[in-house]
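One structure follows; several queries about it will come next.
All protein chains but one are shown in place.
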Amino acid sequence: MTNLLEVRNLRVTFPSARGPVEVVKGISFSLGRERLGIVGESGSGKSMTGRSILKLIRSPGKVTADRLDFDGLDLLRQNDKQMRAIRGARISMIMQDPKFSLNPVMTIGAQIAEALLTHQRLGRGDIRQRVHAMLESVRIADPARVAKLYPHEVSGGMGQRVMIAMMLIPEPDLLIADEPTSALDVSVQAQVLDIIDDLVKRKGMGLIFISHDLNLVSSYCDRILVMYAGTVVEECVASELQHAKHPYTQGLLAAIPRLNEDRAELPVLDRSGWAA
Amino acid sequence: MASTRDWLLDDSPSSRLQARLGRGYRVLRSLLRNPLAVVGAIIVLGLVIMAVFAPVFATHSATAQNLSMRLMPPSADNWMGTDELGRDIWSRVVYGSQITLVILLLVAVLAAPVGLIVGAVSGYFGGWVDKVMMGITDIFLSMPKLILALAFVAALGPGIQNAIIAIAIATWPSYARIARAETITIRNSEFISAVELQGASKLRVIVAHILPLCTSSMIIRVTLDMAGIILTAAGLGFIGLGAQPPLPEWGAMISRGRSFILDQWWVATMPGFAIVIVSLGFCFLGDGLRDVLDPKHGERQ
């Protein structure tokens, strides 16, 4: 079985006043139809990794890799037009804050319709039906009312569900979720994750879940990659996270306060152990 | 030289002066990376040098008439030819740069601070203070600049000082609007709340915290406006309400040259070129400054 995604030696470089800076330093991983979590703090390169798969990194940033294969397609060789056909249709991305990723001057229904029409031709009545069906699939009751609202008129959780609906219309094979629940309240997070989980399972999609929340990723994904300063420092099965071997992962796990916290001081990361 | 540079670019300055100078140096370097901005800066600098050292640049007197040499085309003697009274046009353009520079500086010095303060106070206090001040501003803004300047000059009497006052009166309202918009964006920031919570007086908040953040957009706007100010001054001069003869003000020169424009084109066009080049210079510089100073573009180190 060919893997859905094969990444070998991915490097992302940005120029800066002090010379080129590598934000992703030659990472490699593969993804089947499973849920992979990429965890890291800010500056770890996790978001850049997600974006480079979709070739969303524009110059002056440079992306190089030995292999970047998606379902047999060499993504490195695809030109702009071919990438446009892949983005959305075969690989989709959900971003962090629906406030910023939804167009504020279009109604929700109009935006979903636009997403629909990008990939299919449909008649008017058909569009409205599909839009309502999409909203229902992300558990929005009363889709007719919501379709007429603007993004700022709905809550964060609902905005994010609309985003998911839009991104999943063309039924992609791979979904990249970049901190999809970080801007949401705890109670809403669970709901949104449930919806993503449901859709991923039903359609047999691959999922890359990018987050800074170690615990969240370990409970939600099948496998985890821990990134630090552009490299993968740990790769493990999610259920084995407690037995992580790399000092950075162990340090992160120890530094997170617990509900039944009884330590006088939280252990602080000593980066001298592995810092480049 | 290298060590001064290092001192300026030091990541951990050891005094406020060093920190401020370092920041200014970084801004300057960013600015100089933009070729158009450099062109603009050179032109503006050229204007200043020409104005300051006018006697050095001018080949003849700006006012000496020589009726036997009237309306001569550009030549080795008269680089830009002579006008209808035999005066050397190049020398008049050079001395005219002094007038242009004085107008620009005085208008900026008069209009910008007034606009800044009115806008910042208006934006910070809100309520009826805001409504009254913006009402007054709007009254001025609702009229075209040239017409407004014209009206004031007509009331005050022709002459360069009155022209300057009139242009300044016509220009400050747009600065007030900008300062107010910036202030409204800033006033709800947490760093403003933090200093208010420390017990800072409203005066301190406005002067020490809000005004410094308005200066970037003000500098950009004033620079870009310079072109408009030059043109308004030239317009007033053209109508005869600005600088009075025999002052070599560029707009007035164009006006006198109107009658001969078909046969002796240089009389009107040469000062025209001067106006265009200086306006362009300020526009390029202003654009470059905006790229460098605008916080949205980020302060790239």
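In order of appearance the chains are A and B, and numbering begins at 1 in each one.
One rule holds in what follows: contacts are C-beta pairs under 8 Å (C-beta built on N, C-alpha and C of every residue); 3 or more make two chains touch, one makes a residue touch a chain.
We take it that contacts and distances are computed from a predicted model.
Among the names given as "Aspartyl/glutamyl-tRNA(Asn/Gln) amidotransferase subunit C", "ABC transporter ATP-binding protein", "CXXX repeat peptide modification system protein" or "Electron transfer flavoprotein subunit alpha", UniProt records the absent chain under the name "ABC transporter ATP-binding protein". For the chain left out of this panel, the touching residue among B:T4, B:S75, B:S189 or B:S259 is B:S189.
Touch with the chain omitted from the figure is made, among A:L56, A:M83 or A:L269, by A:L269.
Against the chain not shown here, subunit A presents residues 41-42, 156, 185-187, 189-190, 212, 214-216, 218-219, 241-242, 251-253, 255-269.
Residue-level contact of subunit B with the missing chain is found at 11-16, 18-19, 23, 189-191, 193-200, 204, 208-209, 212-213, 295, 299, 301.
The rule is simple: only the chains that are shown with their structure count from here on.
Subunit B has its Cα centroid 49 Å from the Cα centroid of subunit A.
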